[in-house]
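Moving on to subunit A:
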Amino acid sequence: MIYTYLLFTLLILASLSCFAAKEKSATLITLFSSFVSIILSLIIWLSSTISTNFLYIDPISKIMLIVTAVIYTTTSLFSVSYFKHIKKPLLKQNLYWAFLNLFVLSMFFSVIAANLGLLWVGIEATTITSALLVAIDNNYPSIEASWRYIIIVSVGLIVSLVGIVFIYAQAHTLDIAYMIQNHQDKNRLILIGSAMAIIGFGTKAGIFPMHTWLPDVHGRSIAPISAIFSSVLLPSALFGIIRISQIAPFGQIKHFMFALGLLSVVFASIFMVNQKYYKRLFAYSSIENMGVILIGLSLGKTGLLGSIVLLISHAFAKSSAFYLTGNILSVYKTRKISDVNMLVKNMPYTAYGLILTSLAVTGAPPFATFVGEFLIIAAVYKIYGFAYFSILLLSLLVAFLSVNYKISRMSFLDGKAMQNNSCDMISAAVPLINTALAFAVLFAIPAINKILSGVLL
Partner candidate 1 sequence: MKEAFIIVGFLEITLAIFMQWQIYLKKIVTTFSISSYAISIFLAVDGIVLNNTNLLVLSALTAVIRGFFIPHFIRKKLNKECYLEREIKAIIPVAASIVVSLVFVVASYIVYHSTLYSFINIPGGSIPIALLFQGIFLIISRNNAFVQLVGYMVAENSLFLFGGYLFPELPFIIEGGILLDLIGVVMISGIIMKLREENVSSIVDEFEEFKG
Partner candidate 2 sequence: MLYVLSALQLIFVVIFAPLAVGLFHTLTEKFESKVGPSVFQPYYDLYKLFNKQSVIPKVASPLFQIVPYLTFSMYLFLTLVLPIITAFPLSFGPVVDFIGGGLVFGAIGALKKIASLDSRSNYAHLGTSRTSSIGALSEPIIVLIFITFGVISHTNNPYVINNIMQTSSQWYFSLVHWFVVFAFFMALLVETGKLPIESHSNNEFGMIDQAIKLEYSGAELALMKWGGYIKQFLLMSVFLNDFLMPFWVPMKISLSGVLIYSIIHLVKLFFLIVIFAAIQSTISKYKLFKNFEYIAVAFAFAFLAILVYFTTGGSV
């Protein structure tokens, strides 16, 4: 427990000092606090489940803490090299670091909150702290994207707050640990409350009918921010849905989650076929992956294991993909797929990294995403039968083909050679580390399985 408080103090101090510090020292402070947060989250992983008035750390929270800390570190590292590509940044560099620290702090806060209201507060706080980070490019499209992000997400979260109030009206408490132990009677009030909360958190997680802000934001924010959004922000919104489904483990809620997840997968894969911009392509891929994770969460047992594995490995793979798109953008100065070609000749490391990560995010075997999706698909076949199984499989296939076709086109199609193709060491190395991690999650699956055995869902 002491380590949790330590983690929080660290991040609060880091963000406060970044407001005051010079650019260089702010960078160093952030890098330091991110490395320490990895260590602290590993220590928390080894300690037992904590449940107090303010903290509730169960295995899923621990996993989220570690993933967030790792992505935080790699994002900080990558931002150091990427920041020089921004022409006229909206925020000064030290403010950028301060907001990044606050953003990560609010995500940490929402995954360990012991109270549904505080969980909501944490998730809403991620919106506030990240809105300016989205607009950091300081041009019209990025500001427009940031505006859409704020409005759509905060309205969605208001809906989920109404849902939480309904849950409170039924249970007369918002304590998560208590509500997981003692299930409420199933009645309309708690069903509607849970459904509204799921819709709200689903807005933040980019689930299908409410996903519209997501491609815009991912397409227009800078690469490190896209990466941290896609790999940790969306899962921490899904974490809210996990809590809701733990509190209200009713059949209708599971079916609702399944339907939303399936819709997300189907529509995201349809949108991916016709995508002209590579960052948006990966954004839709995020929606598709979140859909699959949501399906897995709705199934429980092996589905849960699959979705947690997919969540972790997708976080690593997708962050790597977005870092690489940042490298491409800084050299080619275009977001269009059709304008990028000969990547293998021009930027060999980036090209091979991109091919590997695009295989990883679409769930191709050696990567742990494959295991996650496989477990979920198997569970779907077992529970929902052949029809839904084939729909899901077909959509995943479409997504796989469209992403990999477009990426290989960008990599291998003949075109003119670029003069300025120098890419510094950090921005080439960081994506490779994350891709390797997406593979290494395979070896952690038994440990994840063991730690998840006590989780009720």
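With respect to how the candidates were assembled, all candidates are chains of the complex that A comes from, given by their letters.
What to note about this one:
Keep this in mind: a contact is a pair of C-beta atoms (placed from the backbone, for glycine too) under 8 Å apart; a residue touches a chain by one contact, two chains touch by 3 or more; residues count from 1.
Quick caveat, the model's predicted, so the values are computed rather than measured.
Comparing candidates 1 or 2 against subunit A, the one that touches it in this complex is 1. The touching residues of subunit A, when paired with candidate 1 in their complex, are 90, 115, 117-118, 120-121, 124-125, 127-128, 131-132, 135, 138-141, 143-147, 150-151, 154-155, 158-159, 161-162, 165-166, 168-170, 174, 187-189, 192, 215-216, 219-220, 271, 274-275, 277, 280, 335.
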